[in-house]
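Removed: one protein chain of the complex. Kept in place: all other protein chains.
What follows is chain A.
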Amino acid sequence: MEWVTIVDPPPSTTFYAEYQNTGPGSTVDQRIKWADYRSSIPEADAGKFTVKDEQQGGWIRMYPLPGADMRRFVIGSARNLLHRSHQNSLFQRPLLSSSYRLLSSSPSADPSSSSSSTMAHPVALNNINPKVLECEYAVRGEIVTLAQKLQEEIKAKPESHPFEEILYCNIGNPQSLGQQPITFFREVLALCDHPAILDKSETQGLFSADSIERAWQILDQIPGRATGAYSHSQGVKGLRDAIAAGIEARDGFPADPNDIFLTDGASPAVHMMMQLLIRSEKDGILCPIPQYPLYSASIALHGGSLVPYYLDEATGWGLEVSELKKQLETARSKGITVRALVVINPGNPTGQLLAEENQKAIVEFCKQEGLVLLADEVYQENVYVPEKKFHSFKKVSRSMGYGEKDISLVSFQSVSKGYYGECGKRGGYMEVTGFGADVREQIYKVASVNLCSNISGQILASLVMSPPKVGDESYESYSAERDGILSSLARRAKTLEDAFNKLEGVKCNKAEGAMYLFPRIELPEKAIKAAEAAKKAPDAYYCQRLLTATGIVFVPGSGFGQVPGTWHFRCTILPQEEKIPSVVSRLTDFHKSFMDEFRGLV
């Protein structure tokens, strides 16, 4: 017996059942063999449903009574079917020769397994998109929730904890910790937000002359000078011109404004690329471990497979092409089509800066293997070692002689990092090269569904790629602000690195760039047992104990991924410089007492 093709076989969200059928055809031995078909259901289950609609063809739709679960039933009777089945236009042919049949849209294949005590909501934990449940984002996870709770407790009752304030070292959010914005950028943004004051004489007393001039330039690039209008979905053309010029100045190779897509921070750009690349769980993305959890979360959300490659902690989180090859082969042997390689340079959470030779090998690897290179370069301005320099993958590939036809490369940049740290503005862009025009059109289409990114963020993205130049009125104050922030970050990185390396069982690589340290911690057996008892990963246990004892917020390494059996935590270098000694002393004291507590045999 065949069902109409559109429901044969039925989706796993559907089940069919019969209830107390009599008459010709009510025998069930020749029924369909679907997994979710039940030849009878108990009275208790059937009693939860009632007929609400008139019959339709030979079928009666049934609905749950209040108090029953969310299932929806269609029920057909033998009597009706026998003489009315020919009228049933919704089916191509008569169905089974008899019987009540129930059609359900319950997510559960087993009707008796779901609770019938309360009416299930259409959107609840048991029926939301499972990909949503799967993704994890530790940077704002459990530890941070606990920190916020402690902060409220301190606010309500200052004596309630052994510390006066929470020290947030969990997230790269510099201005929340007191870093001041770059004055020139903010002058321009304020003027663009309120252009009505641009030609007032008082404005010249309050704003630098070059900020006024720059605001005019920017407004002239926006059609109608309307900063309140949606822009082109890739971003305002004139701003993309400025960004392309900035890339060209940085790399020494041309950049095309049509390759640039401005986005609300770099994260939506990463999502957009994952959306294009991932068709199913058979599509894999090579990601560093440890990684910034945006990647694992985005891959999970789009239903793909994360193909891990491990960074080598012993060589300062080195990225070995042999490891890439090994993991690529392993993934392929499992039937996974690896589509792209994510490289975070400078590294998050690992802080390493790739050497140019290393980058060349990576480019060659992507070219050979036909992978899209997704280059997360949002920390390109955060470099703390004079002997090393940031090189963009675009520059490296072009210097190898590889152009549009040779390699598909996407480079991500953000206004949230660097010396500017303008996280709240949600500005960023991706530069997309090496794709066919038909693919580019699709990227544009996806961008257009969201209309455009915020204009203030777009303006700022253009400013960070074209800051004041020598000779401009604001140049000196701008460069003093910039250098002050970067050199302070370098000192903080060094102080924290040294402090970590002095702790028993802790080893920390140098932060060559980015905003993080990712020390490894050898935890005593007893501490690991205690963590198990508390149902926590050992590093999460350590971070939680640290937080409740000192108010310092670190993110456990398990949120970023690590070699199994090793434990880490991520610490930003962003607390204001005068607070660093307090972080160090609180951490040192805590660590000593923690190790003392768990010393000795299990």
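Assume a residue touches a chain if its C-beta (ideal position, glycine included) is under 8 Å from a C-beta of that chain, and two chains touch if they have at least 3 such contacts; residues count from 1.
Following the convention adopted for this analysis, contacts and distances are computed from a predicted model.
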| item | value |
| --- | --- |
| Listed names "Sodium/potassium-transporting ATPase subunit beta", "Aminotransferase class I/classII large domain-containing protein", "Monocarboxylate transporter 2-like isoform X1" or "GPI-anchor transamidase", matching UniProt entry of the absent chain | "Aminotransferase class I/classII large domain-containing protein" |
| Which of A:H161, A:R214, A:K367 or A:R586 contacts the chain that the document leaves out | A:K367 |
| Candidates A:S392, A:S408 or A:N509 - the one touching the absent chain | A:S408 |
| Contact residue for the chain not shown (choose from A:S298, A:S397 or A:Q413) | A:S298 |
| Interface with the unshown chain - residue positions in chain A | 6-7, 10-14, 52-53, 56, 61, 63-64, 66, 70, 72, 74, 90, 103, 105, 107, 119-125, 127-133, 135-137, 139-140, 171, 173-179, 181, 183, 186-187, 189-191, 193-194, 196-197, 200, 202-203, 205-206, 223-224, 226-231, 233, 264-265, 267-268, 275-279, 294, 297-298, 301, 339-340, 366-372, 405-408, 416, 420-426, 434-436, 438-439, 442, 445-446, 448-457 |
